[in-house]
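One protein chain is absent from this view; the other protein chains keep their places.
Right, chain A next:
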Amino acid sequence: MSAREEILGRVRSALAATDPSEAPVPRGYRSVVPAGDVVELFAERLVDYRAELTRCTADTLPAALADALGTAESVLVPDGFPWEVPGGVPDTGQSAAELDRLDAVVTLAALAIATTGTIVLDHGRGQGRRVVSLVPDRHVCVLRTDQIVPGVPQAVAALSPDRPQTWISGPSATSDIELNRVEGVHGPRTLHVLLVSS
């Protein structure tokens, strides 16, 4: 008998005496929204994760972008990223080793979550392949305030599983050495979010 048939058979016999009716799942949590302004909450929680945050408007964005990129000389710019980037290098499918030699990356995001300070990339236009927001050491992400949803349930509801996703909450971090938090073990050591009022 194949492993598949055998495992399914074992599952069925393990459940033979079990009442198949299902328990109701309480879903009240889906309508819970945080008190106060979600934009402020997002900003507070994002910074709490030691990410950097700059608030700007559509007009001040180019300056904020240049500022956030600081001394970076080479910046990966994914297809569909709508602004001019100083030192911008288009995504031509660079290998990880090539990306490793770039200083920074700029991306858009699919949405952000206020209660957790999380940005979510579904790697659509302007967000780049999964690897581009991972290998360069500085990630600058441009987000509009109207992309912020209150909590995890609203984010899950708005996202499609058909696209791969990367949920990012602050820079890469480890607490494996005596529980001291250290940023940037493998991912970018700096996450800078530019929050554009809309």
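One rule holds for everything that comes next: contacts are C-beta pairs under 8 Å (C-beta built on N, C-alpha and C of every residue); 3 or more make two chains touch, one makes a residue touch a chain; residues count from 1.
We adopt the following convention: contacts and distances are computed from a predicted model.
As stated in its UniProt record, the chain not included in the shown complex is "(4Fe-4S) cluster-containing protein", which appears among "(4Fe-4S) cluster-containing protein", "Chromate transporter", "Response regulator" or "(2Fe-2S)-binding protein". From the set A:Thr54, A:Gln127, A:Gln147 or A:Thr166, the residue in touch with the chain omitted from the display is A:Thr166, counting the whole complex.
Residues of chain A that touch the chain left out of the display are 2-4, 6-8, 10-15, 17-20, 22-30, 32, 45, 49, 96-97, 100, 113, 115-118, 129-131, 134, 151-153, 155-157, 161-162, 164-180, 182, 184-188.
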